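The following block contains the structure, expressed as structure tokens.
Excluded from the complex is one protein chain; the other protein chains are retained at their positions.
== chain A ==
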Amino acid sequence: MAGSLRALRRRIRSTQSTKKIFSAQELIAGARIVRAQARVEASKPYAREITRVLGALASSASLEHPLLNERTETRRAAVLVVTSDRGFAGSYNVNVLRRTEELLGTLRQQGKEPVLYVVGRKGETYYSFRDRPVEQTFTGFSEQPAYSDAQDVGRALIGVFTPGEDADRSGAVDEVHIVYTEFRSLLAQVPVASRLAPVDTEDLERGEDGDGEGRPTGDSGVPTSYEFEPSPEALLDSLLPKYVTTRVYAALLEAAASESASRRRAMKSASDNAEELAKNLSRQANQARQAEITQEISEIVGGADALVSAGSDD
């Protein structure tokens, strides 16, 4: 009896200390969401402006650019998957990876060969464990992505999408997709897949895609005719890669916010569970303690009885 009581007490102690870890993680994640959301908000003016400028450019200039035009023949498609570096985030990574598998399936059905690019250590281990080839991985910034990280990713993707004339074309891709988790609210994060390149000109004309708050081009309703410095073609040339990078950056930020939100939720339920477990265990421990005391009393009483009855025989 005494042995089981000790075992129970030990389990209570370890449950309580894991609970402390969970609630600390929960608090950290909670603080990070606020910061991540602020960064998503702070990056919006730039995204909105660059979309507007590109929209203006698209409506004034003839659209001839490798990043804009649909390829006649699509053989290979790059897929950028945004996962987290650390676990403890509930179903966050599972959901993104599942959405990715769906997309890969669709691409294969269309006869395109998917090429994987992975952000985050969790995605990296997922594919290396399954022995699936990954073209390139980017790790170490999933929770707090900086713009320079987005630039690295963007440069790699644009590089394979628009290789130079003389470059080796064997690694080239004809489409670039991205799968990330959209931060809708604290309670809802949805994995979404969208195409980065070729850039969808309808997205540009509609304003920021999916956001619903895109400004109509030309507030007066009349499309403004711009002067360009340098030529529209040269502008398009330098703007489009930046636009793609901005979209990557926005996706990374959204994913970071979603990651923290998922982690907070997972850690909240983990610490709730730990508390529940500790409560049940301490009930059991109390019962065991009570049983021990009862047993001791009955042993003493039994002993005393035995002594009394032994004494009466004298």
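The rule we apply is simple: a contact is a pair of C-beta atoms (placed from the backbone, for glycine too) under 8 Å apart; a residue touches a chain by one contact, two chains touch by 3 or more; residues count from 1.
Definition applied: contacts and distances are computed from a predicted model.
> Have a look at "ATP synthase epsilon chain", "Cell shape-determining protein MreC", "Carbon monoxide dehydrogenase subunit G (CoxG)" or "Daunorubicin ABC transporter permease" and point out the UniProt protein name belonging to the hidden chain.
This omitted chain is identified in its UniProt record as "ATP synthase epsilon chain".
> From the listed residues A:Leu57, A:Leu157 or A:Ala270, report the one that touches the chain absent from this view.
Touching the chain that is not displayed is residue A:Leu57.
> Can you work out which residue in A:Thr72, A:Gln109, A:Ser238 or A:Ser309 touches the chain that's missing from view?
Reading the full complex, the residue touching the unseen chain is A:Ser238.
> By the contact criterion defined above, which parts of chain A meet the unshown chain? Give residue numbers in ascending order.
39, 42-43, 45-46, 49-50, 52-53, 56-57, 146-147, 151, 219-220, 224-230, 234-235, 238-239, 242, 246, 249
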